[in-house]
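Other chains of the complex are left out, but the ones given are in their true place.
Labels run A and B following the written order; every chain starts at residue 1.
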């Protein structure tokens, strides 16, 4: 979406014209109608028609700008709110309006230093190498490894799966012959007491991503750690490693991702009876441009490798079509089906769930308008 | 207010100039001082001086834009937040920032399809044909038919009186010789369970409006249904039908509205002992331009036709003056008085109430600035 923005003509600060400085208002309003259907193991079927948002791209409203400081240096800011435009909602709850991104940057030939709330390094592979960009019913199931829906009780919620507050990050400059990369650290901000036997590190995140994009190829590897539970009695860390790639053959573009999300328990998890559980995910996908349209398809799987029980697993097949009315406006339709096994309980929609879902099917029909 | 907007100069998307595309930041900040006085049946008098907002027009902040897609097609978005500028508040509570409107549209020679949170068809007659536009102490009492203030217990709150979430709407094109119209449906989004004896339809809305505006005449009829309570034990639907008209004689402009709001109970209401209660409203109004000023006056009534008790009823007389300093900025003063009978309990201000109000008098003095 970064190119589909409206730049506002900006007058100079203090009366001095500066063509390099600008403030941009940008956004996406994506709305549609969806149908979800879940089928439980026993046979009960639940369904819902809904007027939904963000079926193709995440709805958002943002303000961003850059200032040329001379000597190759630039300062910039980025404030971006999620929109729940089916109800008029904005932001992520409470006062967290700019929940998608809220950063200030200083960049130059050395790269970019960025401070604030931002995407985590590890999430980029999940979304960049998914033909459905982790939006709508087509979203890959790999991300489910970060929540309890795959394996039920025993997993802690990971609030930094996609983004983290209180980050300082460094990004490589753009002129490295296709190599790109970033490293980020999020402060836990908890109080340390001298002489204390325990100090919480909850919400600390550290991660990095390194990739290479040149011609048809884009490939990247990422690793991140976050402390999701940190009490004197128990510490749980979520360690995410993933590798993604895409290759554009012209007629079709191929996508793939491998992901391992490890839950480290100290002491051992009482649910799983072990100090570590791996959740492995994989995706293959393809997109094919046809005139003003784009066909999208993906197959993704996720499996929790539990020692003391059957391994919960799920797979998903998604198929979609996007018809571009312009660069900013598109119509889209997506259908996806999830199959759960051995206790996995993933649904195409968080708004619709049964106590034990065997299959979940979803349809999105919508319009995406960017500005 | 739609004409009183500031359009921001928009650069082209992807480097291509497009005079037809724009993003507009717009808003209204309306602030004043109000005095409210209620008198109870027994004689106790309560009053309050307040610094208020939206006495003449609803304060708001919005972003909207359109994109010319060629061939007569256009895409557009509209995000509009209410402002409580006396305290700096925005939005409608929780994360619902763009509570006034949050839509994306696709329009063309066929008309306009619109998706998201929007005004209901039935509300337009209540506000368009009220000389006070349902703002400030002058607001007509017809709208009270949608709340419990008229009749006390027994009525369910109707959250879709003015707007509804999750709507899909269709609007007729503009070139029909003065005829205009719209039809809207809001999904209830509740889960349907196969084989269940009951599935909730709470928050479902369906409505339409059809009108004719040509020369001095504007007349419209509207009908809407919303399911306000939907449990296995009880279902309550609110059905609204209204007819409004205005006629501009030049020296004065005349306004009128007739409204019936029916509460359908299934099974019978235990409060009213019937399966249906009608609440009938009527308004006559007049505005008269005098130089840069506008005199406004209205008389409105509302009555609940209850079978097993006296019919609660209220009437209101409102008189006001608006002095335009420019097209964007105006000073205004309004006085209004409500008389309640037989248990009706409507006040000029929701912020000031006594347990049983006989008369309620209010004054607004303020400034409206649009941008």
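One rule holds for everything that comes next: a residue touches a chain if its C-beta (ideal position, glycine included) is under 8 Å from a C-beta of that chain, and two chains touch if they have at least 3 such contacts.
Predicted model, so just to flag it, every value in this text is computed and none were measured.
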The full assembly in this file, of which 2 identical chains are displayed, is built from a number of copies equal to 3
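Criterion: only the chains that are shown with their structure count from here on.
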Distance from chain B to chain A - Cα centre to Cα centre, in angstrom: 39
Chain B - residues contacting chain A, complex: 8-11, 13-14, 21-23, 25, 63, 65, 67, 69-70, 73, 75-77, 79, 81, 91-92, 94-104, 106, 115-117, 165-168, 186-187, 189-195
Quick check on the complex: what are the chain A residues that touch chain B? 3-9, 25, 27, 29-33, 44-51, 61, 81, 83-93, 97, 325-329, 351-352, 366-367, 369, 371
